[in-house]
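Note that one protein chain of the assembly has been removed; the remaining protein chains are unaltered in position.
Order of writing sets the labels: A and B. Residues in every chain begin at 1.
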Amino acid sequence: MIGPVRMLPKTWTGWALIWLGFAALAVVPFFATPFYVGLCTTAMIAAMLALSLQLLVGATGLVSLGHGAFYGLAAYTVYLLSPEGDAKPIWLTLPLAMLAAGMAAFLIGAISLRTRGFFFLMVTLAFGQLVYVIFHDTKLGGGTDGAYLVKPLISAFGLTTDVTSLPRSRRAWPAYYVALVQLVAMFAILVLLLRSMLGRVLEGIRVNEARMQALGFDTYRYKLAAFTIAGALAGAAGHMWAMQSGFVNPELVGWHRSAEALLHILLGGIGTLAGPIVGAFAFVFLDDLAQQVTERKLLVEGMVILLAVLLLRNGITGLRWLPNLPDRDPHASHDPRDGVVQQSREPEND
Amino acid sequence: MMAQLLNGLQYGLLLFLVSSGLTLIFGVMGIINLAHGSLFMIGAYVAFLVSKATGTLWLALPVGVLGGAALGALLEWTLFRHFAKREHLDQVMLTFALILLAEELRWVVAGSDFHSVPIPAILDFSVPVTSGFSYSAYRFAVIAICLVLALALFWWIERTRFGAVVRASAENPEMVDVLGLDARRVHLVVFAAGTALAVVAGVLAAPLTSVYPGMGDSLLIISFVVVVIGGLGSISGAFWAALLIGLVDTFGKAYGPSFQGTGALGTLLAALSGSSVYLLMIAVLLWRPTGLFGQRP
Partner (left out) sequence: MSVSKSLTRRGALAGGLAVGAVSVVPTRFAIAQPKPLKVGLMLPYSGTFAKLGENITSAVEMLIAEKGGKLGGRVVEIVKLDDESKPEKGPQNAERLVKRDAVDVLIGTVHSGVQMGIHKVVRETGTLTIIPNAGANSVTRELCAKNVFRTSFSNWQPAHGMGLALGKRGVRKAAWITWDYAAGKEAGDGFREGLEKHGGKVVQSLTLKFPETNFQPLLAQIPGLDVEVVGSFFAGGGAVQFVKEYKAAGLKVPLCGSGFLTEGTLAAQGDAADGIETALHYADGLDNARNLAFRKAFKEKAGRDADVYAVQGYDAAQLLAIGLEAVKGNVEDEANLYKAMRGARIESPRGPMTISSSQEVVHNIYLRRVTNGENKVVGIAAEALADPGTGCKL
């Protein structure tokens, strides 16, 4: 299995487009009002969550509805580390939040991955709900109303940024750039990961798990590794959310959060690594626009999803006019019953 | 204690109506339907609208059965048929979109208020169960109706020729195609029946829970837990798992919080009482990953 990685661009133009996109993000604050800097930060956080989930969905073919749990758990970890009164530096909160999310993902994954396909979906949903119930019903994190936290400090090399010392128009900048750095780092990590042995095995599992097992791979271990890494990366996104909003609430953990991340993947394209980022930005800005023009936002969201599912089957990054981004493999189709991919036995009957 | 048993039974039976449709649709068609909870909500609102218009709940039952079946057939024909072989993600998103659209539909038709649905007059009395505690006659009626529906479902699946085909296609979808049975017709009927069951559950539950926006959401997740514990595609599995969950949930919520303040362990028990259902699921998965009644892989 040597050769180009399916989910990464195959030509230099594709790569150039991606890095150009990141470069564009780097200069956004110079042109945007503080509100839109904040909105872009929100979009980047959503992109991080979707990107971490893409490791499972796009790369391994595992659709999890419990991913929001790791995101929320990390946000709560930040709260538990720095409840109102005592801010902690980011070099402490970020690793610990990722560690907590990763550990939870390891435990939940260890049990959920004993199941496959449709079962896996339901089990992850139920686990996500379990985490939700824990934060909702106990006083641990402020119960239903949620709680505040002191935003972690952005400090490095002995320098600490005090946001309030900045002029009002620039107070959103530190969070923005911290989010951008993390987004780029996460993308880079996933690129390396997809190119590694692990990435190749995951691709093999996606295409045909039985064959990988026959080849002697302990697929359960590889899937668990992917699930744990994805959970820890989702933790980075949750940590960043807590940092930006300074607020935690049980709804962060709920399964709608996971569904939203899946939606970003679908919208951006399931077959590419850049897809979730594009999808998250598209959706966050569409959402903002819908908020301004209509009272019935859910209707807009519902229609967008429906259209995306029905018409935009390869997502935005799968549109033809984009230069040679990888396409969804037309010959493989999942049988949702067992999660094993097989050569499609007949053309779709629609 | 007796009352709690009855509560658990009644809750479990309603859960069965919802999750049996879920497990059948999945087993036969390989479709995951997140909007199944919304069907339950639609049923509850049908009960509200019908009883408001006619003054009685009874008419809502036939409307729920027929309307539910028609809605199911329509959905299967226009959407789900084309998604049976699509990826998980597509199915999840399609049905997620349906949840949002169902909420919008609910808003257009019935607004966002909480509404209560009156219990039918002839059942609006209480039966003394113990001295000092009575049990609503309507709840007894719900138990009875659910049991009748469950028996009918068993008979249909286990004893009829059509049921045999359904079972066959749940166990081995390829086989049905090979035998030349009309898989499409089976799918259509199963989806319609599953939808009707969820809608009827909503109708029955409406006087017990009131109707309110998003009411299908929590039920959906619990139904998933039922299907996971019972085993995919297994009607009897869904039945026993639903009863088990109904009882565990009821007793967990009734007695769990009373451990509060009895030491660290007690506090933990009280805190976990809301999650007893999920803990049960974890235990079952560790023991038998395919559910209590699922086939071994």
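Everything that follows uses one rule, which is that contacts are C-beta pairs under 8 Å (C-beta built on N, C-alpha and C of every residue); 3 or more make two chains touch, one makes a residue touch a chain.
What you see is a predicted model; the values in this text were computed from it and never measured.
Touch with the chain omitted from the figure is made, among B:S38, B:S51, B:Q91 or B:S136, by B:S136.
Check A:L92, A:L107, A:I189 or A:L298 against the missing chain and you find that the one touching it is A:L298. The omitted chain makes contact with chain B at the following residues, 3-4, 7, 11, 107, 111-116, 126, 128, 130-136, 139, 208-214, 218, 250-251, 253-254, 257, 274.
By the touch rule set out above, chain A reaches the unshown chain at residues 33-36, 38-39, 42, 133, 136-137, 142-148, 245-247, 249-252, 254, 257, 288, 291-293, 295-298.
Note that only the chains that are shown with their structure count from here on.
Note on chain placement: the centre of chain A and the centre of chain B lie 31 Å apart, centres being C-alpha means.
The residues of chain A lying in touch with chain B in their complex are 57, 63, 65, 111-112, 114-115, 117-119, 121-123, 125-127, 129-130, 133-134, 136-138, 255, 259, 262-263, 265-266, 270, 296, 298-299, 301-303, 305-306, 308-309, 313, 333-337, 339, 344-345, 348-350. In the complex of the two chains, the chain B residues touching chain A come out as 26, 30-32, 34, 81-82, 85-94, 96-98, 100-101, 103-104, 107, 173-174, 221, 224-225, 227-228, 232, 271, 274-275, 278-279, 281-282, 285-286, 289-290.
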